[in-house]
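So that we are looking at the same thing, I have put the structure below in structure tokens.
A single protein chain has been omitted from the complex, and every remaining protein chain is retained in its original position.
Chain naming follows the written order as A and B, and within any one chain the residues start at number 1.
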Amino acid sequence: MGGYILRRVFQSVLILIGITFLTFVLLYLIPADPARQIAGRSATAQTVENIREQLGLNLPFYQQYFRYLTGLLQGDLGRSYLQKTEVGALIWSRLPATLLLMVGAIVCELAIGLTMGLVAALRRNTATDTSLMVLSFVGVSSPQFVIGILLLYVFSVQLGWFPIGGYGTFMHMVLPSLTLGFLGAGWYSRMMRSSMIDVLRQDFIRTARAKGLKRWQVLFGHALPNALLPIIAMIGIDIGLFMSGIVVVESVFGWPGIGQLAWQAIQRVDIPIIMGVTLVSAFAIVLGNFLADLIAPLIDPRIKLR
Amino acid sequence: MPADVKPEAMPDTVKTAAPEIPKGVWRRLLERKLAVFALALVGVIVGAAVFAPFVAPFDPAEQFFEGLTLEGAPLPPGETFWLGTDLLGRDLLSRLIYGAQTSLIIGVVANGIAVAVGAFVGILAGFFRGWVETVLMRFTDLMMAFPALLLAITLAALFRPSLWIVAMVIAMVNWVQMARVVYTETRSLSEREFILAERAMGAGLFRILFRHILPHLLSTIVVFGTLGISTTVLLEATLSYLGIGVQPPTPSWGNIIYENQTYFTSAPWLVFFPGIAIIALALGFNLLGDALREVLDPTQKGRH
Partner (left out) sequence: MKKTVLAGAAALLAATALTSASALADDIKQGGSMIVTYKDDVSTLDPAIGYDWQNWSMIKSLFDGLMDYEPGTTNLMTDLAEDYTISDDGTVFTFKLREGVKFHNGREMTAEDVKYSLDRVTNPATQSPGAGFFGSIKGFDAVAAGDATSLEGVTVVDPYTVKIELSRPDATFLHVMAINFSSIVPKEAVEEFGADFGKHPVGTGAFSLEEWTLGQRLVFKRNEDYWRAGVPKLDEITFEVGQEPVVALLRLQRGEADIPGDGIPPAKFLEVTKDPQYKDLIIEGGQLHTGYVTMNVKMPPFDKLEVRKAVNMAINKDRVVRIINGRAVPANQPLPPTMPGYDNEYTGYAYDPEAAKALLAEAGLADGFETELYVYNTDPNPRIAQSIQADLAEIGIKAEIKALAQANVIAAGGEPDQAPMIWSGGMAWIADFPDPSNFYGPILGCAGAVKGGWNWSWYCNEELDKQATAADSITDPAKKAEREEAWRKIFISVMDDAAWAPVFHEQRFTMRSERLGGPDAIFVDPVHIPVNYDYVWAKDVQ
């Protein structure tokens, strides 16, 4: 186990470095010149050139990358070109909000999705099943912007139950979590249903029933744990799926997370911020997958970590 | 899992020959009402895409003067324009019909490739373990962490935007989810006793893969694959916005939604109808996939 963890950590570090390299290459290839962006529209060619020198943009690619990497290893993520603030400070100030939102969304997704999936599996091929299936697809196919505005409009503006966007209290968290989670709930519900049906079909379930265990004991004691396996794998994926979702949700609800930061930075090619955010999300994804792989054997003891 | 209850071995399946497509699949498929419905749904959409120039009432790019009110607001569904018009006075129905072309290519082809590649990678990694697993899964991690939006912007700046580029990007980025899930399930499946028994008996690896592992994965693949239709169609819209993919005025269901989502309190039909189209496509394929799986799966005991 210890060996496995060590190996995974080592591999993860390699992956992260690989991500920095790939991202840097992509940013290098974009013809947009950060110096021109900073210098703005009224600048002279000389100002632009000055800025290029100061940012080290005239250095060859490898030198620029090396400078970035060494800075990174010292914990310095650089300074935003357009905001002149340290990237670390910017990300750090916004990260808690995004993490909070993700937790809220995962709770919503699991609560709604797993329930839907379970009910659908137990009521297979009935009208309930079909309508829950349609509902799942609605969740997955609906643009999150629209869901967000709809929820805001109905529950915040008309009914006044929740504040209109913003950050700070539990009440602020409900609607954004639901919006972000609605999409994932659709995925989880379908996966849960399919996984559950698969498990319920298997002989060991019949054996358990034959042994006299009650229905709910079989369900929660034997069926559910097995069905959860692919779900665990999905939680690792979720973080990746969230990355695009949080941009929209944070913007609609005025939630001060890194999604807003990332989108602005991407539009304006603010390289240091893009690098910083990519790294942070890469870290989260790699970590998520790692944890999912670690937890899997706890659910299914047959899986060995090799 | 509790020690006293274990999955049984399934000895009978070991000795039968490789599964052939049972005769009468088509007939059995058609017996299921939902399958017929799904087939019809998908058929209509594909038909609309293929025969668009004949089916669409108007030119999707034509901006009608009568298509907007005097102040420039779009028209709701009505007599001339059955599903209403968009913000430039173009007929929504015609745009949806032509949009089916793009969305099918994205949702079915690009997504299909992603599904196939993902499943392939996941199975290989989960079944063969060892260095194959390490290399494949770490590569998957890398691709999962890869900034797709950034790739889109870079490609947009470097190349002429086209449907094929965005299809490629989507396929490149979307296979990872499938790979992870399939991998986890395959890991679990390959440790089951009947598989271990088979291997001990020297049965060919690929035979085991195809006859025992794959059928159990089919339901997951169908679920993920069809849900992926929706997400890829919507993702295509975001990528087009960033500059790769179809450029205006070419319609796609995703970009119709994307362009008009801020207007949805004043012109909800612009979001509602393309949304329904996407749901219909994904649902249709899902129902079809479910039905096909049930019909083809030899382990089904007809107990539904």
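The rule is simple: contacts are C-beta pairs under 8 Å (C-beta built on N, C-alpha and C of every residue); 3 or more make two chains touch, one makes a residue touch a chain.
Everything numeric here is computed off the predicted structure, so don't read it as measured data.
The hidden chain makes contact, of the residues A:Tyr167, A:Trp187 or A:Phe242, with A:Tyr167.
Only one of the listed residues, B:Ala73, B:Val132 or B:Met172, touches the absent chain: B:Ala73.
Here the missing chain is touched by one residue of A:Met133, A:Leu261, A:Met275 or A:Ala292, and it is A:Leu261.
Shown as candidates are A:Leu77, A:Ala105, A:Met133 or A:Leu152; the residue that touches the absent chain is A:Leu152. By the touch rule set out above, chain A reaches the unshown chain at residues 30-33, 36-48, 50-51, 54, 79-80, 82-85, 89-90, 93-94, 97, 149, 152-153, 156-157, 164-165, 167, 250-257, 260-261, 264, 266-269. Although one chain is hidden here, its contacts on chain B can still be listed: residues 61-63, 65, 68, 70-73, 87-88, 153, 156-157, 161, 240-243, 247-249, 259, 262-263, 265-266.
Following the convention adopted for this analysis, only the chains that are shown with their structure count from here on.
Of all residues in chain A, those touching chain B in their complex are 11-12, 14-16, 18-19, 22-23, 26-27, 29-32, 124-125, 130, 133-134, 136-138, 140-143, 145-146, 149-150, 153, 186-187, 190-191, 193-195, 197-198, 201-204, 207-208, 211, 221-222, 225-226, 229-230, 232-234, 236-237, 240-241, 244, 266, 269, 274, 278, 281-282, 285-286, 289, 292-293, 296, 299-304, 306. Residue ranges of chain B in contact with chain A, taken from their complex: 1-2, 5-8, 10, 34, 129-130, 133-134, 138, 141-142, 144-147, 149-151, 153-154, 157-158, 176-177, 180-181, 183-185, 187-188, 191-192, 216, 219-220, 222-224, 227, 230-231, 233-235, 238, 242, 257-258, 261-262, 264-265, 271, 275, 278-279, 282-283, 286, 301, 303-304.
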